[in-house]
Each structure stands twice: as structure tokens, then as C-alpha cells.
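For reference, the structure discussed in these notes is given below.
Partial view: only certain chains, each at its native spot in the assembly.
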Amino acid sequence: MENLKRKFDLQQILAPAALVILYIFFCLFGKNFFSTGTLVSILDSTYYVGFMAFGITFIIITGGIDLSIGTNMMMSALIGGYLYTKGVNIWLVLGIVVLLATIVGWINGIFVAKLKLPPFIATLGTMMMTQGFGAIMTKVQTQRFPSGFDVDGLYKQIFYKTGDGFPSGIIYMLVFFVVAWVLLTKTRFGRYAYAIGSNEESVRLSGVNVSFWKIAVYTVCGFFCGLAAIVYAATYTTIIPGTGNGLEMNAIAAVIIGGTSMSGGIGTMSGTLIGAFLMSVLKTGLMSMGLQGHFQTFFTGLVVILAVLLDIYRTKKANAVRKD
Amino acid sequence: MNSGITAANGTIENPVILEMKGIDKRFQGVHALKKSHLELRKGEIHALVGENGAGKSTMMKVLTGIYQADEGEIIYNGEKVHFKNPKDAQTAGIAIVHQELNLMNHLTAAQNIFIGREGNSFFVTDDEINVKTRRLFERFKMKIDPTEKVGNLTVGKQQMVEIVKAISFDAKILILDEPTAALTKSEIVELFDVMNDLKAHGVTMIYISHRMDEIQTISDRITIMRDGEYVKTLVTKETNLDEIIKAMVGRVIYIEPKTGSNIPDSAPVVLEVRGLTSRDVHDVSFDLRKGEILGFAGLMGAGRTETARLIFGADPIDSGEIYKDGKKLKIKAPVDAVRAGIGYLSEDRKRFGLAVDLSVSDNTVLADLENFTRKGFIDDRKVRETCETYVQKINIKTPSISQLIRNLSGGNQQKVIVAKWIVRNCDVLIFDEPTRGIDVGAKSEIYKLMTLLAEEGKSIIMISSELQEILRMSDRVACMCEGRITKILNIEDASQEIIMKYATRRN
Amino acid sequence: AQDKPYIAIVSKGFQHQFWQVVHKGAQAAAEQYGVEISFDGPPTESDIAIQVDMLKSAIDKKPAAVALAALDTESVKEQLVSLKEAGIPVVGFDSGVPGAPEGSIYATASTDNKAAAALAAEHLFADERFSAKLAEATADAPLTVAVLSQDATSESIVSRTTGFIDKLVELAGENMTAVEGHDKYARANDAATLKIVVNVPATTSAADQKTGAEALLSLDPAAIYGSNENAAGGILAASNDGSDFDPEKGKFKDIIAIGFDAGKTQRTAVERGWFLGSVTQDPYQIGFKAVELAVNAIEGKAAESEIVDTGAKWYNAENLSDPAISELVYE
């Protein structure tokens, strides 16, 4: 019990602390790092990863995994862009984007909950399928969303940045962070997610319709990928077919750094949020120190491992308690 | 008991082969062993008893090098030894059968038994070990195919494989930690034969069990532990049940059978099962009356759990009907059963009863969460209040309701599960082995609780492999054998012998 | 199986609008000369393995000729040889197949990337805002020109980066300039009044290109140059689709942005004068000429020249109205 409390408080403190320290570090040693400009670009590069990370946090807490989030996001964005160029109204397009991603999530749910496929395998499959599908649909052509100054540029102002450069995206993200947080902590949905991650069979034998809730979890994750797709489109305008795989690992890294356990049952949304920010700070910071791109990759990997080592060390006690 | 074996004499004067002195072991938070002590004489069967958490398993894990003692020494054959890991202990001739099954389901029986002993060569073949294994099985008259994947064996057979594995070290000292928890009467008899055979070959054995009848049957001496401390060592023939239990729990508990049922035949039938059939259960029919406790007796593998799982919708039904309060139920999944007010307490808490990472309160409301949600949100206040009332009502020993359930003792975990079903106000409760692996103290509390529930008008099905338990609690006793109900006895007519007769009747 | 001669075209990519236009050109030529073509390319310009495999299966289809834009010459040498042995002619297009074994390439229809990039440098240098600043620049307060280079591996990107840098150095004077950022191009010089900073992002993904652009912009340089559509895209994404470069009210109004290739967003940025301008190749011609050359090769005509330059044009707000230019600037 004590262990648990202590661990929990530590959890609360440690991650944000690390974030702040890292930020300060780069302010001191980075070139023009301490500037609203940089801060904004840190936010920018967090949005889409953040949304994906929120989504997959639910899944990881149930003890599952979703490798398709990255390609799912890209596919939805691609098809969205395709429809837009075909003249569909932009708002309708955005709606469809979210819908598509949600459907993919739902399919994952069916595979896992109904067909009993291991999540890793099911979503590995859908990862490849969505990546291929998006490319096929768009005849492997780059798709473009309206830039801020075209007639339909308004959506960028809402989801990404206002004309005068205010990062409205952060509001969009925080709003849905709260949604995710409430979902996870204050609703049956979230409670069952934890319970399933902790011991699925006993939840089933408590008369809970496990497969329903599991499908729900994967669907919600898909939904968040849809939201990610919107902000991705708003940020980068151009969507390139056949991309998106690999992004899932960034999101997962964020979740892990945030202290969520891959074996399920344990995790927090705030942790994920901080994890996502931490990665962006690292990325932007190393750049500002004039380190070429690949140092990012290296250090992100390092951080993932350190974060979890720290976690293990911290919770050793808590874990030690009777296994028999 | 009907196994008809009596403790062989003469071993009590044998020389001391092993001595554990002043063993002290702390885990985070728990002081598991406090200067504890144990003495073995060559060739004896030494029972080690104590309530749950008394430290029996830990003591054995220290002896076999799985845990390292913080203090104390082990003297084996007159010299001080220190086992750094299980291998050391094995090579020194000390083997153990662990409390929980520890087999590799994807490997064959032979591969399991000889894992880690494939020989020093980097390359391995199975021919040799298959032969060896077959010999071992034959020696103990076990019908198991050495090349069968262990995952395909029944629990009983798996347990036997474990035991054979331990024996196969041709150990000087053999430790059996609750080997019978999952065994049938007949298998237990087999086991005892094996043990006596080994004893005749001069093997010393430590035998841990919660079943007093077995202990009195098989052991020469009994060492009692309480809260990690050594209490005393008794010579089996010179002691009696009360003395042992008193030493264990520090108070006397009598288990006297129920003399008669006060449930009138006129009492309304709550649950009506007709012709229930599946792969392992055949044409099971019975009525359950309001406020009654219906005991289900039978050997292991008799199909009681399976029957329960079928009624509860945990496994698919081939045919048969289930009526609740006269209404026919369509049960496809546990959801349906629970909706109909049926609750099931599994025989395997850890795997089927608890969400171990969750708190006491989360587990308590798990089955009834929809009634604790307002406008889609969980009403934490209501949850807290409810849980606290039950913690009091059936006195669950926990520091707080936000305590992780995995940190509770078996007995208290069981109580939380009971609470879970009461909260869901189920009026039919199926207790499957409600006291398996639970100590005498906790047991009697569970019994009280069940009686209370029955008096409150809930109807209970109690599956149990312990006949005293059946006899003490039940109003009627359904005897099962090979998936069939062979007889439903009124408690007045029931006795251990009669029940065993029906439980072993083949038809 | 087919009566028409079959030409397998293996490009460096497929996604970018650029390749679509190349494809168009190729198809046009295919119809004109009555040949069958297939057009394929790897998902990203670092997928060498995939391109090699594509080339292989293209060869397995027994084409009459192959048109190739190699990501990397070394990796396809062996195929080139076997093609030569099989007597299947190979024509290069776009960046072609530089340094290919003797006589393995019939001819190449390509943009001279160095020259094209030099165009950008010249126009930058010609801009008076820039030359004014450069005049003021001193060794202690040097002027910075930022270069965003999609990757350090694909030949055409590299030569566009070098082409730009070299021209700038040539114009500003060797001893007045220094190059830093990426070891491939770096050249230290303390006396430099003009500092050229190159950034090569972690991956070719839009996100990383943007981060790279942001890193460069945070050095507040006098000018920034993106050496292909993707890199320019990064700059656009980092500058609110270019609007931040608006000379009057933009956040980066003092920074001169120059792009390469085209694409809707970039075109808009140039039209509105946010970008000083950009260099466009003639993808349609590249595609058309490639097939044309292939046909000549099949018919056994001798090639007039090793390289058929398909040309590159500088475009900016002014000359975009000119249809001759405008048609080159794909959306």
C-alpha cells in the first residue's frame, strides 16, 4: 500500500520534473531555444503524436497493442485529401476522415475481441492493409489539404494555427486530453479497461460483456487516430501515400515514457501527455543544439529505456509483494 | 481414512537428517519467518501445518534455495549447508513439489520431468528420458504417456507429473507443498501409496497440507507454524485434531456436521436445472430451493465445476434447460446469468475471481458497475459507501478499501468476491471450493457468512471436495460422478461413506 | 504476350506530383509512338532495396527497353550489366544513372540539377534586399543562408544542394564564405561574412522536414532554400504555408525564401510573393523524352547526345502569369 502511494506520488512528480529539467537544459545550451517560436514548434510537432498516444493508451491499459495507428491516421488523411480534391466540402471531409479511422479501429476491435486474434498480429495485419489501402485508393498520389489561404483554409485556423500565428492546435489537443482523461478515470469504459488489463477472464466471469468493451476500446483508439489525422493534415497539408508506419512507435514510446505498463492494468493519461511533450522537446532541443537529425532517434530510444528502468526500480518494492 | 494406511513406526527415533535453525526472512513489508525452526529425522514423513501465510511455503523455499534466509542456518547430514539456488538443493538431494503447478504445457511429460537434466552435451534427444520416465510412471502405477504434452493432461495427472519429477531426483528429502489441493480421493490414496513406498526406501518427506485427516493418516510427526514462528512439534500418534488446530490458530474450532435441514419441502424452487449436458456433463437435473445450501460432492473431475460453469454460461451448453423462479433462461454468456441473478465464485480465485491490479473497492463493484454510474460517470461516493459497509458487515481485513486486492490474504480475497455478488444482489450463489487453500480460521468465517446468506433467503450451491465441509454446511447433497448426478441425499441420510459410495458409482 | 513493344519505367518515386507529371509525359509519348509502358517507383527515396527489386521484376517481364531514374547507381550496377548482356537498352531520366558502367546507358533525359540549383543562387544574389545585407555583413556578424536538404543520400538532392552552395560561394567569393551544419558540405572559415548552414532532417517525413526548417529559421537567416518539393514543403509547413514570409507583415518578413519544384502550396506562396521564387524542372518533358529515347534505342537509332537536358526554369510572382512558365508549375 505505502509502496503504491509513494510510487504514485513519484509518478505524479517525476515525469513532469524530467520534462521541465529537459526544457531548461535546452534553454541553456540550445541556440535560440528559449523563444515562443520554438515553444510553438514543440507544440506543433506534439499534436498528432499526442492524439495517437491518447488513443493507444486505452488499448495498452487493456493489455493490448495497436500497430496500425500510424498508417490508419495516414490512410484516413490521404482519403480525406483525395475526396477534398474531388470537391467534397472540407467539413464533410474532416468528418469522413474521423469516421474512416474509427471504422479501422472498430475492425481491429472485431479481430481482437471476436475473432480472438492476438492484438499484435491483428494490428500488424491492419497496419499493412491500411498503408496499402490508402495508397491504392489515391493511386499512390500525394494528397493536399487546403493551405491556410485557400477558401477552405479556415479549418487550419481552428485545428492548427490562427492567421496571426496563435497555436490553436494546443487548445484542440488539451480539450481532447480532458475527454480522454475523463473517459479513462471517471467512466465504466475506463474502469473496465483497467479491469480487463488486470484479469480479463475474471471480468468476464463478473458478468461484464468483455468483448463489447474491448471493441469499444479499439474503436475509441481509431477515433483518436482520426483526430490525429485532422491535425496532421492541418499541420503538414501534404499527405504522402505509403507512409505512416513507424509513427506508431513514437506514440507507443510516449505512452511508455508516460509510465503506462505494457502488460496492462496500469497507466495514466497525464503520463502519456507528458511523454509526448518530452519527446518533442527532446527532438526540437537536440536540433537547436545543432545535432543532426539522427541524434533525436538515438536519444529517444535511450529515454524510453531509462524511463522504464527508473519505473521498474521505483516499483520494485510494489511488485515484490506476494506472487503466490 | 478409507485409504487404510497407518503411520509406520520406528522413524521417530531415527537420527536427525536436517535441521533449520533460527531462520529469519523478510519481504518488503512482510516479516515472513521469525527465527523459525524445523527438525527432520531420517525416513520420517513430517507434516508442516499452519494457517495461510504462516510461512510454510517460504520456509521450504528457503530450504530449497529459492529464497535466501536473512538469518539462521541449515544443517544437513551434520554439516552446515547453504543453497544458492534450486540446483544446489537438487544436487544435494532435496527436491520439492511446489504448492502451485509449475509445468511447461507445451513440453511433453518426459521433457518436463527432465528439464535442466538433459545431460551436459549441447545436443539433446528424447529417447533416453522417455524410457526413464516410462519406468518411473510404471513404478508408481500411473497411466500417463511420457510423450504426451502436459497441457493436455488433467490437473490431477499434471500434479502427478510434478510429483514424479520431484521423485526422479532420487532425493533424500522430498518436500510436498499442498500436493493434494487439486487431487481426488483416489488419487490421494495413490499418492499416499507412493509416499509410503518412498518411505520404505528411506526417503524423508515434508508434507504440507490444510487437510487434517490426511495429515493424521500419513505423517509421523507434525510441526506447527503460526505467523512465521515455530510453535511446536507433535508426534502424530500422541496428539489429536483439537490440539493441532489449537496450536495453529491459538483457539479451538469444532467442525460438527449438520444434523438436519430446516428448509421445508414447501420452500419455493428458485433454480431449476433440467437435463444439462455438455462434453463433460451429462443430463444433470436438480432443484435449488430458497434459502437452501445444496452441496455438490464428488471426486475431482466429476464435473461439478463444469456444471457450475454451464449454469453460469462460462462454457457453452449442448442441451438442457435452466429455469429461474419458473422462468426459462437463455444463458449464452456469464452476462446473462448475472442478469438473472446468478453469481459464481470460482475454485481458482487468482485466475477467475480477482482483478489483482485493482483495489478492493473496484473488485467489489466490478459486477454491478452500471448501478454505480450516474449520467455515464462513476459515482465514487456511492462506491466508497457501499464498500465500507460490506467491509464492516462481513469483516474483510484490509487497511483500506483502496488497498490492492492482491495484497489481501486468501480468506479475505474470498470475502471480497462474496461481497461482489451480494452487491450485485444475486439470489443464487455458486460457491466452487469456497475454502480451497484457506486456513481453518478463515474457513469458519466463510461458513458463518454462507449460513448468514442462506438465512437471508439466498440460495447457495456449494461445490466442495472436503466431505466434512459438505456435511457441515449442506441441507441436501448432490453426488456427482463422471459428469452425472448419481444421487441427491438429504443431509439426515448423508455420511462420508454414503457420499463416497455415490461419488464413485459408475453407471 | 504483347504485340506493342513494352517499356518498363522505374522512377525514384511515385507520390510527388512531380512524378505524376513525368508519368503524363511518358504516357503521351507512349501513345504517340505506340508502345506499352509501366511506371513504378519506391515509396520513399531511401527505399533502395525496393527499387532494386522493382527493377528486377521489371527486367523479368522481358521489356524491349528500360527507363530508369536510379536512387543509387551502385545498387543497380548488376542489373545494368545483365540488361546489357540481354541486349535490353536502358535510358536514364530525371537524375538518370550517373557513373553507370560504360555503354550501359543509351542516353539520359534529365535536368542538370547543379545548373538548376545555380539558378536559385543567382536570383537570390541578384535580390537587392539580400545584396544590401551582405554588404553590411562582417566576420563577427556574418550573414546566414539556410539550406534544407531532404536527405544526404539521393544524387539529385545532393547536386541541387551543392549546385546552390557552390554558385553562392562563387558569387560571394571563396574566402568570404563558410559552410556548416552537415559534414558532407562543411567548410570552415573564420573570415567568412556569409555563412551557409545546411540541415538534413532525420527522415524524409513531412514532420521531420518541418522540424529541420524550424531549426534553420530559428537561426534567423537572411535566406532559406529548400532543395526539392518535400524540403520546400517543410519550409512551408514551418511558415504557416509561407505567409510568414510576407515582406510586409510576415513573422519572418526579413527572411527570403526560395523553393524548388512546385506543388499547389508552393505555387501559391510564390504567386503571393512570399517566396522570392522557385526553380521548376520540366517533368512533362522528362517523361516524354525518356520514352522517346527508349523508342529510338529500340529502333536501334544512334543517340545524338549522352544527355538530353530537359531544362529548368526560375519562376516567381511576375513570370508565373506567363503561360509558358505556368504550365511547367504543376499544382
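Quick notes
By written order: A, B and C. Residues from 1 in each chain.
Criterion: a contact is a pair of C-beta atoms (placed from the backbone, for glycine too) under 8 Å apart; a residue touches a chain by one contact, two chains touch by 3 or more.
Quantities reported herein were computed from a predicted structural model and do not represent experimental measurements.
Stoichiometry of the full complex, written with the labels used here: A x2, B x1, C x1.
In this section, only the chains that are shown with their structure count from here on.
If touching chains are joined by edges, the resulting network of the protein chains shown is an open path.
One finds 44 Å separating the Cα centroids of subunit A and subunit B.
Centroids built from CA atoms put subunit C at 74 Å from subunit B. Mean C-alpha positions place subunit A and subunit C at a centre distance of 34 Å. Subunit C has no residue in contact with two or more other chains.
With touch defined as above, subunit B holds no residue shared between interfaces to two or more other chains. Of all the residues in subunit A, the ones that touch subunit B in their complex are 1-4, 182, 186-188, 191-192, 194-195, 197-199, 201-209, 265-266, 317, 320-322, 324.
Taken together, the subunit B residues at the contact with subunit A in this complex read 27-30, 57, 99-100, 312, 314, 333-335, 337-339, 344, 346, 351-358, 362, 366-367, 369-370, 373, 376-378, 399-400, 403-404, 406-407, 420, 424.
If you check the complex, the residues on subunit A that touch subunit C are 31-33, 35, 37-38, 41, 44-45, 48, 135, 140-142, 144, 147-150, 156, 161, 163, 165, 235-238, 240-243, 283-284, 287-288, 290, 292-294, 296-297.
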